[in-house]
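For reference, the structure is listed below as structure tokens.
What you see is the complex with one protein chain gone and the rest in place.
Take a look at subunit A:
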Amino acid sequence: MSRNKTFFKMGMHNGIPIMLGYFTVSFTFGIQASHIGLNAIDAALISLTNLTSAGQFAGLGIIAANSPFFEMAISQIIINSRYLLMSSSLSQKIEHNTSFIKRAVMAFGTTDEIYSLAITSKQPLSPYYVYGMMAVAIPGWTLGTFFGVILGDILPSTLVSALNIALYAMLISAIIPATKNNEKIAIIITISMFVSFLFTIIPYLKELSSGIHIIIISIVLTSIFAIIFPLKEEGHE
């Protein structure tokens, strides 16, 4: 029991920068939501139930255009398909005896940032660690949206920039330490960033949405890396 508590507290502690970053990103989501005429409660409801950034911004466009529901479904599948990969890798990281319900609750918290901390934590992963992060990240995301609608453009842009970068700094600090003892990972990170950059400048490819970029690059590059750098048998477990 107390072990679960410790993990929960650790999750809350590590979730604080996520909460701050989410507050500002969702604040800008709130501002956009107010531009298409949503009130603060409805906008906050979107954030509370979806807990994702790119998907929600795209969703606003679809709501504003009054597009068919299936279009909403398809766009969410495309934009959020990276969560399929994240969730699959978490399935191998989590304590194997974790119940269905605990997994189902934890799945809701699979965001880029929470995932980055969960997957790079010491194995095996306790669901309570994720719950702790969710406990601070979800209010940050939801309240940020709420205040974004009500307060609008009151935050100075320098402050917004500064807090926006926090999320990226966190993702960086999640993956870089592993490069210290493993040069394969350093190679993988460098190539992945380079290819990702190429996708934003090569004609035709750059027309695709970022959701498609992420899923194509992730599947193709990771498959190649898995073939060239297979894990050694005794390597894990």
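Just so it is clear, a residue touches a chain if its C-beta (ideal position, glycine included) is under 8 Å from a C-beta of that chain, and two chains touch if they have at least 3 such contacts; residues count from 1.
The criterion applied here is as follows: contacts and distances are computed from a predicted model.
When the listed names "Amidohydrolase", "2-oxoisovalerate dehydrogenase subunit alpha", "AzlD domain-containing protein" or "FdrA family protein" are checked against UniProt, the chain not shown comes out as "AzlD domain-containing protein".
Contact residues of subunit A toward the unshown chain are 14, 16-17, 20-21, 38, 42, 45-46, 49-52, 55-56, 59, 62-63, 66, 69, 72-73, 76-77, 80-92, 94, 96, 100, 103-104, 106-108, 110, 112, 115-117, 119-120, 157-159, 161-180, 185, 188-189, 192-193, 195-197, 200, 210, 213-214, 217-218, 221-223, 225-227, 229-231, 233, 236-237.
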